[in-house]
Structures are given as structure tokens and as C-alpha cells.
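Note that one protein chain is taken out, while the other chains of the complex remain in position.
Chain nomenclature is as follows: A and B, assigned in order of appearance, with residue numbering initiated at 1 for each chain independently.
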Amino acid sequence: MAEKIFTRNFERASSHTLAVYRETGGYTALAKSFQMEPAAITEEVKRSNLRGLGGAAFPTGMKWSFIPKGGTAPKYLVINADEGEPGTFKDRYLLERDPHALIEGMIIAARAIDSHLGFVYIRGEYVQPWRVFSGAVKEAYEAALLGKNIQGSGFDFDIVVHRGAGAYICGEETGLLSSLEGKKGWPKIKPPFPAVKGAFGHPTIVNNVETIAAVPHIINRGAAWFAGLGTKTQGGTRLYSVSGHVVKPGVVEAPVSVTLRSLIYDHCGGIRGGHRLKAVVPGGSSAPILTAGEIDVSMDADGLKAAGTMIGSAGVIVMDETVSIPEALMVVARFYAHESCGQCTPCRESTGWIYKMTHRIVEGKGRKEDLDTILDVAKRGAGTTICAFYDGAVGPYVSYIEKFRGEFEALIPHEA
Amino acid sequence: MPDAKRPEFTPEQIAEVRRLQGLYPDKQAALLPVLTMAQETFGYVSLEVEEYVASLFQMSPAHVHEVVTFYTLYFQQPKGRHVVSVCHNLSCHLLGAKSIVEHLTRRLGVEVGETTADGRVTLLTVECLCACEQAPMMQVDDRYEGQLTPEKVDRILEGLR
Partner (left out) sequence: MPKLTIDGREIEVAPGTNLIEAARQAGVEVPHYCYHPGLSVAGQCRLCMVDIDKIPRPQIGCNTQAADGMVVHTQTERVLETRKSVMEFHLVNHPLDCPVCDQAGECWLQIYYMRHGLYDPRMVDEKVHKPKAVPLGPHVILDAERCILCSRCVRFCDEVTGTGELGIFNRGDHSEIGLFPGKTLENKYSGNVIDICPVGALTDRDFRFQVRVWYLDAARSVCNGCARGCNIEVHTSRRRPHHNQGRRIARIKPRHNPDVNQWWICDEGRYGFRWIDDDTRLLAPARRTNGKDVQIGWDEAITALAEGLKRYRPEEIGILASPQMSNEDLFALQRLVGQLGLRAVDHRVPPRVPGDEDELLIRADKNPNRRGAELIGLGQAEARAVLEGARQRRIKLLWVFQHDLLDSGWPAADVTAGLAGAEMVVFQGPTANATSAGAHLLLPSAAYLEREGTFTNFQGRVQRFRTVAEPLGEALADWSVLGRLGRTLGGVDPVFTAGRAEQVFAGLAGQVAAFSGMSYRGLGDAGLLVKV
């Protein structure tokens, strides 16, 4: 059984408290990091092969290095705790069961990028996680782990906990920044990129909760150790959120090289109630679907990319043979239509249009042109939008129809 | 008595607004937290509340209205004493969200989006609350309730006054 890193505290009583966090070595990485130069911290994270664990899998150390060095402009560290990708719930567990891991990781990351003000943007629906995390921040301030001259290091860092108000698009990093600034969660046109011009017009790094929670471990046990746990291009273990028709849904920690088959059958007890696996969404709803015959795939960023899908948020949704794929697509299409921010034309118009078509098909009123229209509209819109939200919608639009076309066609009335 | 039609914060609340505004490099960043505070105080975000909050930020009311109409957690009409939001996204759909919603509409006697006549419960369907391991699930006020069955739903409803 692989070593537990992210989940090591999850089952401990009062794991969210500073006292318990310290019992398992909490905040020792912080002390160690104060002996390191900021550039060395970034180097260590680079060599660990840590990739963003929120959805885009961008190399974390490389992202940090995009912050311009020097200059008088303030730099901000923003944590994306707007977990919203369907099938994903791991950040919720981290916020509720190991909030200090995020705080410790934030302070270390902040030093690396020369930030003295961090924001943690928590989705509005996460009330309990917000309360627990806010409590941990308060404890940290009281223990002089936050604020001025942390642990006598001379380094100042403040954390502002900020609640969202209900919009999936605020999980997109620049949509999050717009929302943080007190506006609608409209993603920003790029360039400029956040590292150059982000929150409030200043250089900003946006990282996922889990990504930053990995940092203390990397500092404590070294980049080589972390890198060695994974594949050649992605280091470490990560948290997989497994749900749907499995016997034991929940958060599973495993090395990034774990296979999808192993996750489903070894870690989650296989398919419930004697049913058969039909399909799996491997990386949150935006990831192209895999058939039952495609689960011998490594659940790391590059492995899934090679399989024509993506790791995304590592939200694994398992479907058995009772599932109607057309209905599942309608549910997913409804989600994208509801969450489209509306800023740019291709996404705004086609998410609504495609939902109407999938709904019509499920109601038995589909037309024979509909499937090809959906595919064509989706492919025409891909790559034309301000942000990747629409590309995330295209994942299911195209893969569900292309891999299960017969099931859709069976719902479309034949002409007399 | 806080009145959504004639909204006014207490001096302590105004101090809290200014404190929140001071946390950020640009005070407009406090808009969402202050709107949340206003909703908790006045019950919902009426147009009068929007204009009042706009004045606290020296913003045009139109831009506050943009924010209120964009985010799903702001209620522009009075809501019930309790808000029940049932997730109808993929994992919950796979595990029977539809029948949970139907059960709730029957039990409460309202359609989705409506509030019971006695003002007790507003019933909503929502997108992924990210508690898929507990599917089918719903949010009841501040807490998540998962592994729902019709019986569990009934027990939860009984506890809502």
C-alpha cells in the first residue's frame, strides 16, 4: 500500500487543529524553508515534477517562475478553493481535515514568489469547510505562523479568506480573479497572463488547494523523493475523487501512476450490486469519457492525454450498464449551459443550443441531423473562446456521442 | 427590524463593511462578502438592498445588479426559512437524484424554484456541490446531507421548522 501523504491526517480526530497538525510534523517544512532562498524553493518544486492538481496540470514550479523578479508591485498568491468540477470533492476534504497543510504550503509558496498577501477563494456553498479553514487561519495567526515576522523569520504574510457566491466559472483562474475583485466571474482575456497582470492588476499566482498542500512535503523530504513516487513527467501521489456506481465511493490517495482499473476495482470495491462497468469519466465532467475497455490507463496527466482524455481534477465518475449515455450527456450539457458565464459568443450561444438538442433527443424528439450538428457545432467552437470552459464542454459533447453513437441513434425516431 | 425594502446597516455592521473593504487592495473586492452579509441581515437581496450596498461602495447600482444576477447564492426574492438545494448533476443523477427531487416536490407540495405556502422551505435544484461520494445529496441551509433515501429526506424535513 502506497504511503499516505495528503491523507495522512484525514482519519485523526481533530485533525484540523494546529495541535494535531504539529503532531505529524506540521510546520517543520516551514522552518526548513526559511533556511532556503526563494529561488531554491521554486527550483525544488520544479524538480519535484509537481503538476497543478486543479485541472490544467501545468508544472507548478514553472508557473511560479513566471512571476517577474524584483519590482515594487505587490505579488499575490491566490488559492483556488472554488472546487466545482462535477465528480470532484478532494479539496473539501483537505479544507475540513487538513487546513493547516494548505496554510503551511501557502507561506512557503508565498516566500518563493515574494508575496505578502494571499487570498483563499472558497466556493460559497462550502460553509462548513469555510468555517473550519477560517478557524485554522485564526489559530495560525495566534501562533505567529501568519502576520508579521513569521516565526522570527522577518517574512510577513497575511491570508484573506474570501467566499464565492455560486458560479462554477469562478474555478477558472481568471474568472476567480474577476470575482475576487468584486465583479462577475468573467474570465479575463489573455494576454496579459495572471503572473504578469492578475488580481487587482498585479502579478498573481493562482494554485489549487491540493497543489499547495503538496509543497510542505516536497520541502521536507525533497524533490527527488516526490518525483520518484510518480511517472517521469509527473511526481507524487494525488487525491482521486471516485463516485458513481462503485461500491466504495470516496477520496483515494494513490501514486499518479495508478491505473484507472486499479482505482475502480482495488481501491473502490468494483461495481456495485453485481452490475457491469459501462463507462468512466476519468477527470471531472470536462474529461472525454472512456469505455469499459479503456480503463487500463495510467491516471497521470500525460498518460490520460495520450489516451485522448485528461486528468483534469481527477474526479472519477463510474457508470454501469444501467446508465443511459444520452441522458448523462443531457445532464452534463445542462450543467455547461447553466454555468456558461455568457461573456463570449461561441460558448454562450452553443452551450444553450446543444443542451436544447440533447434534451430533445432524450425526449424522443431528436432529428437525424442533430448528432452531427452537435458534433460540428462543438468542434467549431473549440479553441475560439476566452477560456477553456467551452473546451471542457466539448470533451463530453464529442466523446459521449462518438463513443456511444448507437445509443443516441436508437432514441431518434426513424422517418416513415 | 431589518427590512429589505428599507435597508440600513447598524453602525457595527458599517464598521464591519469598512473593515472588509480594508482587507483588499481595492475595496470593490469586498462586494460579494458584503452582499452575503446583507442577505443574511435583510433576508434576501432586494433592489433596495442593491442600491444601498452600491452606495457603500460608490458603485453604480447597475454593476451591483450585474453581480447579484450572476451568482446563484443571492436571492432576489424572499426565500423560505430553509433552503433545500438538491444536486442534479452527473453522479447524483446516476444515483437517483431525479426521484429524490420528485419525492421532495410531492412532500412539500411545490415545484422546483418555489417556496412552500407557510414560508418554511424553498426547494431548488443545483449543479455539482462536490459531495459526489454521498450521492444523491442535497444542501440544507448550511450543511450537506447525503446518501439520501426518501425516508432520510422525510426525517430531514421533519427537523425543519
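To be clear about the criterion, contacts are C-beta pairs under 8 Å (C-beta built on N, C-alpha and C of every residue); 3 or more make two chains touch, one makes a residue touch a chain.
No experiment lies behind these values; they were computed from the predicted model shown.
Engineer: Given that one chain is not shown, which residue among A:I108, A:V252 or A:A337 touches it?
Structural biologist: Reading the full complex, the residue touching the unseen chain is A:A337.
Engineer: Among B:H63, B:R81 or B:K98, which residue is in contact with the omitted chain in the full complex?
Structural biologist: Checking the options B:H63, B:R81 or B:K98, the one contacting the hidden chain is B:H63.
Engineer: Among A:T42, A:T351 or A:S399, which residue is in touch with the absent chain?
Structural biologist: In the complete complex, the chain left out is touched by residue A:T351.
Engineer: Among the options A:I271, A:A314 or A:I386, which residue touches the chain absent from this view?
Structural biologist: Once the missing chain is taken into account, the touching residue is A:I386.
Engineer: List the residues of subunit B that touch the chain left out of this view.
Structural biologist: Subunit B touches the chain not shown through residues 47, 50-51, 59-66, 69-70.
Engineer: By the contact definition given up top, give the residues of subunit A that touch the hidden chain.
Structural biologist: Touch set of subunit A with respect to the missing chain: 167, 169, 184, 189, 191, 337-346, 348-353, 356-357, 360, 367, 369, 373, 377, 380-381, 383-386.
Assume only the chains that are shown with their structure count from here on.
Engineer: Cα centroid separation between subunit A and subunit B, in whole Å?
Structural biologist: 24
Engineer: Given the complex with subunit B, which residues does subunit A contribute to the contact?
Structural biologist: For this pair, the touching residues of subunit A are 74, 83-89, 91-92, 117, 123-128, 160, 162-168, 179-185, 199-200, 202, 241-245, 249-251, 281, 285, 315, 317, 319, 323, 327-328, 331-332, 334-335, 338-339, 341.
Engineer: Spell out the residues on subunit B that touch subunit A in their complex, using ranges where they run on.
Structural biologist: Against subunit A, the touching part of subunit B is residues 23-26, 28-33, 35-36, 57, 63, 66-67, 70-74, 85, 88-91, 93-95, 126-135, 139, 142-144.
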